[in-house]
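A single protein chain has been removed from this complex, and every other one stays in its place.
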Amino acid sequence: MSTLAQPAASLVQSVDWLAVAPPALTALAALAVLVADLFLPRARKPLLGWVAVAALAASALLLLPLRHGDRGTFCVPGHPHVCSYTADHFALVIQFLVLGGALLTALLSVTALTDARGRLPEGEYWFLLLSSAAGAALLPAARDLATLIVALEVASLPAFALVGLRHGDARSTDAALKFFLSSVTATAVSLMGVSFVYATTGTLHLTEIAARIQHVDGSLQTLTQTGVVLTLVGFAFKTAAAPFHFWVPDTYAGAPLPIAAYLSVIGKAVGFTGLILVTVVAFPGYSAAWGPALAVLAALTMTVGNVGALHQQPTRTHSAIRLLAWSSVGQAGYLLVPIAAAGHARDPQTSIGSTVAYALMYAAVNLGAFAVAALVGRGRTRNRVADYRGLYTSRPLTALVLAFFLLCLAGLPPGVIGLFAKVVVFSAAVDAGLGWLAVVMAVNVVVALYYYLQWTALLFRAPEGEPVRLRVPAPLTAAIALTAVLAVALSGAPQLVLRFAGGSLF
Amino acid sequence: MIDISESVMQFLLAFVVAAPLLGALAALLPAPPGLKGTSPEQAVLRHGVTVTGVVLLAAIALAAGFDHDHPSRMQATTDISWIPALHVRIHLGIDGISLPLVVLTALLTFLCALYSYVKPPAGPAPKAYVALLLLLETGTLATFAVLDLVLFFLAFETVLVPMYFLIARWGGEGRRAAAWRFVLYTLLGSVVMLLGLLLVGIKAGTFDMVALATDNGRSLTTSVQVVAVLAIGIGLAVKSPMWPLHSWLPDAHTAAPTTGSVLLAGVLLKMGTYGFVRILLPVAPDGFRTFAPALAAFAVVGIVWGSLACLALARRGARGDLKRLIAYSSVGHMGFVLLGIATMTPTGVNGALFANIAHGLITGLLFFLVGGLKERTGTTDLDTLAKDTGAALYGTAPRLGGLLAFGAVASLGLPGLAGFWGEMLALFGAFRPAAGLSRPAFVTFMAIGALGTLLTAAYLLVVVRRVCMGAAPEQTPRLPDVRGFEFAAWTPLVVLTVLAGLWPKALLGLTDPAVQQFLAGGTR
Amino acid sequence: MHLAYPAVLSALLFCTGLYGVLARRNAILVLMSVELMLNAVNLNLVAFDVYLSKAARDTLHSGQALTLFTIAIAAAEIGIGLAIVLAVYRNRGTSAIDRLRDAAEGHGDDSDDSAGSDSTVPGAEKAEATA
Partner (left out) sequence: MTTTTNAVLVPLLPFLGAVAGLLLGRTAPGFVRPLAVLPTLASLVLAVLVAAGQGGGPALDAATQLTPTGSVPVDLALHIDGTAALVAVLVGVVATCVQIYSTGYLRDDPRYPSYAALVSLFTSAMLLVVYTGDLIVLLVGWEVMGICSYFLVGHYWETPQARAASLKAFLVTKLGDVPFLIGLFVLAGDAGSFRITTVLGTVAGGGLHHPTLAALLLLAGVAGKSAQFPLHSWLPDAMAGPTPVSALIHAATMVAAGVYVVARLLPVYQASAAAMTVLAVMAAVTMASAALAALAQDDIKRVLAYSTISQLGYMTGALAAGDRGAAVFHLLSHGAFKALLFLAAGVVIHAAGTNSLAAMSRTGNLRDRVPDAYWTMTVALLALAAIPPFSGFFSKETVLAAAEHAAMGHTVHVPAAAGWTVLVAGLVTALLTGAYALRLWLLAFHGRGADAPGHGRQPVAMNAVLWVLAVPSLAFGGLTYRLLPDWLGGDSLAPALTTSVLGTGLALAGGVLTYGAWRHTTARAARTPLGAVAAHPQADAGLVEAEAVAGHEPAYGDIASAPDPADPGRLLLGPLHRHAAAGFHLDALYRAAFVRPVTAGASLVRFLDREVVETYVRGAGALPRLLGAAVRRAQTGNVQTYVSALLAGTVVLAVAAVLVATGA
């Protein structure tokens, strides 16, 4: 073992603490919250929430000093460019997305926890949320398969618990069980794939894999290819790509609403980030295997998601959340398109920028939609789409904001940013010559418009019955305002997110 | 005509595009204290009239300041980088092709706002109505003013949501289904169009229409052009609408409120044909040549199809709806526009552009008139209106009847009125299509198209017979004749129809140089 | 020992785990089957690690390192999984996973049960704890 032969001083690597600060701070905050929970009296528990919000904000701010994107740590001795943790631009953007998303989730959670009146244990809730966020923040920076898997699990395991955290709610625990069982199976499959890849390449570092995978023995080719595809499964599961999407509607409907929002954004971010890292960074040479596979997945996912959403009856309990769940499946399909295109393009790294840009738009807008759903859900707990009827009369501004979010998701003006995000995705597909996928996506955009616009139209109808008037708590207002401002600002200056689609992020 | 400095022109154009958007936002706010009016409804409707009126004035100023000696030159151009990542620039400008459409749009929207001011559409509060109307105006004006493919698409899409709500909220019977069909159909078309636009932009390396037109398809291979034309063409053809992609139109028109129908027919359909001229012809000439015969064939089928459908509707006992009938007539008229474009000759394209404007004026007028008729009689169903012999509108409301007859006559393409020149030039273009297109095929199309004018005349006059004429008017109660605000809204359309018919140079003089330059390869 | 033996064993283990996941109805047993799958992966990783170290292609023993992590993950998973199953059992009185179908699409199209109500397993179906 060469490492052991080296002087003892190098046994402990020097760690670039600043580079790992964002996930590390989040993780520390999680621990701090857990410990503090033991000592805080019941009445002071809401303080934990604000600690978490502050920690997430601080972690996000810690991304600022890293903005040059040239740091890395946990490198292989002697190979300064083979690192397990790299804070390049890609990692930073996704970390920003994850931390920002978690921050918004936290804002939603503050209200949700208050409203739950003790049915949600606060200390555990904040600890789990922050740990999951830490894992999700770690994942985009991970550059070896072990870190990747660990980060994936760190992000997922607390999420299972979060989904089933509500005391005495069968739906919640059911959802958690389904989520959990599907997820661990997918992880096992993914790990199997990792072991295959490891078997043929002998390394877990992504860049090394990329270099070695080109020279795999002919006899081991099939094993490698199988390994590549199996590895994708775990991440595709998190992204909720069809046919790995079945848990999504059930889980979203059962989970506390902020957690559904969290899963729909951060969960997906974890999934597609892993996919991007695995495909574009680790297996670029095997694009012939994963390119078409992802293209088919993308087409299937968006179709399934959209037709599923199409069929939600507005009067059904939880139909709003289920609709958002199905729509998030559909959106996942769009997110996969540029990754699939990367498998067909000459320069894979530029086209994944489209995914990043789309994800940023989607995160802001979808969290906004969930925030409004949380607001409406306070008055009418059944979370039906039909509850939104006449929202404009009772809360004009909220209705307008929700309409804007939905149109952004649909990709139709005045939701300019949604439109441009779709344009970017389309152009990635067209650029890569994936015409058929672009056409499938085009049809899906139309199908999706149906339910988004139907919902939008419902907002402006004459209301049924007396509107429930509740005071809007400040955190919720802040979340809605933040997302709305973000969406409007992005609509005016799409360049803010679309810049990522322009060039390579690595 | 008037010498206006270029920077003022730039401002005017940007103002024309942006003012309705700002107005739409302002319409949602509560009225400021000084402008409250008698009621909030009245205040917001007046706001609509004011904004559209100012935009119309700006558009007229733009037309006045336009250098009529060089209509082929892009004027009042603004070119600002917006999204460098996508190479999208805010590139605005007008030339002889877009100027008439800009003015027409501003005019029709203003007239609609004016009409609604006195006669608010039946439905929910007019606040959202005005906002949507203004949003619609932004979208349409932007479509005609932008010179960037992606922006064109953005503008093209902007009209969908407002129009959807206008139909679904202020429409008549069956409005919801019609609105859905409209929005899904056109969105499907435009998304496919987006694919084509992206293909062009990616392969040519720029989304700038002027650069692409100057390039004239030289940097695109023929196969790329073919695919692009197919994709873009489908999107535009849905909007135009081309047979057999027209089936959203009759429903949408039938269900839409009067102003919605006017704008739909007068402005929205033009966006499709404008796209054909502005994008497809100069950007992908080779690809267009491949599809030109097919386009012409579809156009001609559309002409005959629309006319025959109208004849079927006009027959006694067919329970034909007047608005539906005019919608089908639009299919026929837009067939002439498409035929003109498909010839790829300056004559045909000039004719298409002329027919565009003429159709906007005349069909807008017709929808206004039918709206007025519906308001008076409570129905647009021909059988209910006409009973046994006819509704005898000449007797019960002579001016309205006379105007309706005028509209019908203008619509059937009577020489001396606006409808004629477009049809004539489109047919003349088809008589001698561009080099490389099959002359026998096009001459056949021309002959069938010319026969279509006969069918058009037939159904329009049947309509006049059943609505304006009829026995024993003294037994039916007299209807209120044309009122002041109706005169105000309709007279401009009538006057322009006559003027364009008698002095076609006003339009053709603008479009001809620009079209010549487009077709000759786009270079100056 | 030839590489084939552990590889085949691992494959068998994985397939057994798969079968368990698909065929068992008791949530605990499903959980165990997942563990089996993870252990198959562990076996794989260790075996390849040895093989690769011998061939001097991987000097970092990454396989073993990942195995350690996997074991830890598996432990955490089991912990959370058992907790969830326990909660389910508390709420429903069963841990048969094919009974948890409340959230199915098409189930009670206009069901009026409010969120959070403890709706039990529908109808007269007996709670059977199958293994």
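By written order: A, B and C. Residues from 1 in each chain.
We take it that a residue touches a chain if its C-beta (ideal position, glycine included) is under 8 Å from a C-beta of that chain, and two chains touch if they have at least 3 such contacts.
Not measured: the values here are computed from a predicted model.
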Residue touching the undisplayed chain, where the options are A:Val233, A:Val356 or A:Met441: A:Val233
Contact residue for the chain not shown (choose from C:Val21, C:Leu36, C:Leu52 or C:Ala74): C:Val21
Given A:Ala19, A:Leu177 or A:Leu406, the one touching the chain that is not displayed: A:Leu177
Residue in contact with the excluded chain [from A:Ala289, A:Ile321 or A:Val425]: A:Ala289
Candidates B:Pro346, B:Gly371, B:Gly407 or B:Pro492 - the one touching the absent chain: B:Pro346
Interface residues of chain C (partner: the chain not displayed): 18, 21-22, 25, 30, 97-98, 100-107
Sites on chain A contacted by the missing partner chain, in the whole complex: 177-178, 181-182, 185-186, 189, 221-222, 225-226, 228-230, 233, 237, 242-244, 246-247, 249-250, 286, 288-290, 292-293, 296-297, 303-304, 306-308, 310-311, 447
Chain B, residues in touch with the chain not shown (by the definition above): 181, 185, 244, 246-247, 305, 308-309, 311-313, 315, 318, 345-351, 389-390, 392, 394-395, 398-399, 402, 405, 409, 414-416, 420-421, 424-425, 427-429, 431-432, 446-447, 450-451, 453-455, 457-458, 461-462, 465, 468-473, 503-505, 508-509, 512, 515-516
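The rule is simple: only the chains that are shown with their structure count from here on.
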Mean-CA-position distance for chain C and chain A (Å): 23
Multi-partner residues of chain B (at least 2 other chains): none
Multi-chain contact sites of chain A, meaning residues that touch two or more partners: none
Chain A contact footprint on chain B (complex, rising order): 28, 82-86, 88, 124, 128, 135, 139, 150, 153-154, 157-158, 160-161, 164-165, 168-169, 180, 183-184, 187-188, 191-192, 194-195, 198-199, 201-202, 227
Residue ranges of chain A in contact with chain C within the complex: 1-3, 76, 144-146, 149-150, 153, 157, 160-161, 164, 166, 168-171, 173-178, 180-181, 184-185, 187-189, 191-192, 194-196, 198-199, 202-205, 249-250, 253-254, 308, 311, 313, 315-318, 381-383
Chain B-facing residues of chain A, complex: 357, 400, 407, 412-414, 416, 419-420, 423-424, 426-427, 430-431, 435, 438-439, 442-443, 445-446, 449-450, 453, 457, 460, 462, 494-495, 498-502
